[in-house]
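Apart from one protein chain that is not included, each protein chain of the complex appears where it belongs.
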């Protein structure tokens, strides 16, 4: 789960990382009152999860509460690269002497954690990596040993952080790492980490991604997630425990296991079709889950045909068939559905489907055949 | 630093380990009022750092506040194996269904931590180790990984803890380990850990030793230490940063480095003498430290002669000589002092001593010669 | 021959008394795997269909000589279960459980790889397990789709593995061992660990590697194959159609920047001389062609 800036900063503040004082606002009035409570100049920042907010006009200064209301008026409701601005963060403006970059993340290839720092902040790290790779300091942090003070010193000295910011930066980095671990984050990126006119080091922006698998030990994950806007289908899928991602095409896809679903998308594409979604019912899906999946997919008006591609392992073919039959009985479905079923109890499933014929139902014996059929059906060619 | 039972239990309580409710008392009146505040029956326990309190009459039940005052009167002031009882712990008495043993300590040979558990509590673990070694469960805990729930399960199941106590014991053990680490303990021994009539598991006794080297990160160590009674010489030595232990003999000993001092004790003993103390001035001792060391030693009336055995490394011979000369000038010393000096700046030190003759001062060129001389002097044989 | 599991496998199932643990444990037993014990704390001295259950893995090992463990416990306690198996001296730990927090796995995998007193190989988590057809099945791969043979298979995916095994079997291409290493960001074993074993295994003539988008495990594997493998490798990668930046189910299947895409992985494989199939069916075709 990717957090909004204001959410990430609030968590960092609680972990002892200095961040500017700020308030969230979803209306110009709230922005004005936030500015008043902060006193003096503020910056109004669009809360969207996409880069390049500044260039798009999503970050504006305001000298007083009235101005804050004015710029909030402009920013709230804006569309930034397809992301609608629903909230702004109103922050006390400060004097910035230098901007740095730092982040902590999981280094999959080393199976360990990685700290990254650069004296060149405020731009994308990929850009620095391209233009001046020598300006990026990296340090691996053993997950069992944790961060030792020397890791912080190494990052700060190797990155060439200004002498005036070193001491504070060396103190802030371990707090970021502690937050990374305590929050079960998969990424904490602070860009920029700034040196203020008063010689303080603070996080001016924060990108925090949390590990959804760790939700069981973080009661606050649900609340954080509630701030996220998702499509009706995605919300419905989420509620039913499905892993659903909406895409642009017209061939609806249901499968079990992320790898098989991705492969199904590829095969549909290779057959000349465009997948309408990614939907993984997961391992051990029962009839209910299958039925819900069909409901989610067929409620998307773009979908012209559906391919169900199940290879049973934990998932049982009979339960898959039961779910399909349930959905067809329960819902008014006018989208043709191609079912390809193999593995555990597949024969039984096929038999069940045969015994409950439905005009929208087609079957396929192989994955490739299923893809071809679904693509033809989406085109309107009745196979 | 070894803690008193009441200190150890207070720390364990703060770490979430259940302990009986109790109050410390140093007078019968305090004991009576403690019993009143606890309500009902209590147990009055002598606070001394020595085993076998119970057999010595240092632990007694009391049915009401008056009885509590009465037994406190008997116990306070008692001498238990050379330890004078200055305080008692008044604890709410409970119904005990079973007594277990458990401890966490540093396993030097494996360079790791060790958890130990036995269903046979209330007796010394050495006794169980002798009589029924198969009843002792052990588990090594990697210092980096820390205690995982399975470590607790392994201890509890292997030790054969009663089914009714398992769940709570499995929950309590990790708290004890966390306390062990958080307190920088070198030992936490709970004997007995009890199962109460209400099915609770709690620490009925606690022996906690703390790592003095970690005092810099534990502001409470000083306060804990203040409860300890030590001899006048030990207190003076402590204040001066000397590592001093009083022994029974009459040859005072000063050296630098624990190994060399121990070796000096052995050599004095081999020469027929009895060391009066162990005193290590440590590495890099200066004149002041040497002078203080001499003051501490010569203030002990048992001391008939002193052997100063210094092999300079960080410690400089000239500063040693300066300290001796200072002490001889400052104090009224009538105890003969044999000085053996080698290593860094030893020649300079010898020269300084030669230039400041004192009737009590003798010199020795080797450690063995020094020991012989000091022993003869203690016997009254003037060498 | 085979790798990881086989005739010497003596299996203990951690979580045997659970619904899924007993279902799949018994399926493994029915397949012919030597299921010797189950472990569920507090249920020691009980049985599941004749298989003795112990309170701890250590007890199970000492009573039954178990050398392989299948972990089928909930994600919150799975890392602990893996550590327990390792501590008890289990040699091969197959962790089926999905959604274990990455932090738990980072700590667990680091410990397993470094610890001097253990020698455990961890497969998974979030994996379908390991099957050596005709010998032993440890996990949830449907045994009926496999046939004994000489193709080794290693995959980050679950059901996609079944699909490909199914295609192989249909073409008469039996398998020495099929290994699902799992799609998590920090797997206990990665492609290279398994490729090493296949390279050394007499019973394996060719290896099928099934990759996914995200991470660089495929890129590292391709370098390893180029430098160290004498046996032919055929690859398949899923996720060409995945839009950048979208999570596709597996925590591991995240595209980060330019690296980690299916195309980048395909290029890496081809540069190492590895043929890459465009769909699961084609895998079997290329394998058949390669083995001649």
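Every chain is named by a letter (A, B and C) in the order it is written, and numbering of its residues begins at 1.
Criterion: contacts are C-beta pairs under 8 Å (C-beta built on N, C-alpha and C of every residue); 3 or more make two chains touch, one makes a residue touch a chain.
Note that the structure is a prediction, hence the values are computed from the model and not measured.
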Of the residues B:16, B:54, B:143 or B:329, I need the one that contacts the missing chain. B:143
Checked against the full complex, the residue among A:10, A:73, A:158 or A:212 that touches the missing chain is A:158
Among B:19, B:293 or B:367, single out the residue that touches the unshown chain. B:367
Contacting the left-out chain in the complete assembly, out of C:46, C:115, C:150 or C:290: C:115
Touching residues on subunit B - with respect to the absent chain: 106, 108-109, 111-113, 126, 142-144, 181, 184, 186, 211-214, 216-217, 243, 245, 247, 255-263, 265-270, 275, 278, 280, 282-284, 310-315, 342-344, 366-368
In the full complex, subunit A touches the hidden chain through residues 142, 144-145, 148-151, 153-154, 157-158, 166-167
Touching the missing chain, which residues of subunit C? 113-116
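FYI, only the chains that are shown with their structure count from here on.
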Starting from the Cα centroid of subunit C, hunt down the chain whose centroid lies farthest away. B
What is the distance, in whole Å, between the centres of subunit B and subunit C, each centre taken as the mean of its C-alpha atoms? 53
Between subunit A and subunit C, the Cα-mean centres are separated in Å by 27
Approximately how many whole Å separate the CA-defined centres of subunit A and subunit B? 57
Listing for subunit A: what residues touch at least two other chains? 144
Quick one: which residues in subunit C touch 2 or more of the other chains? 107, 111
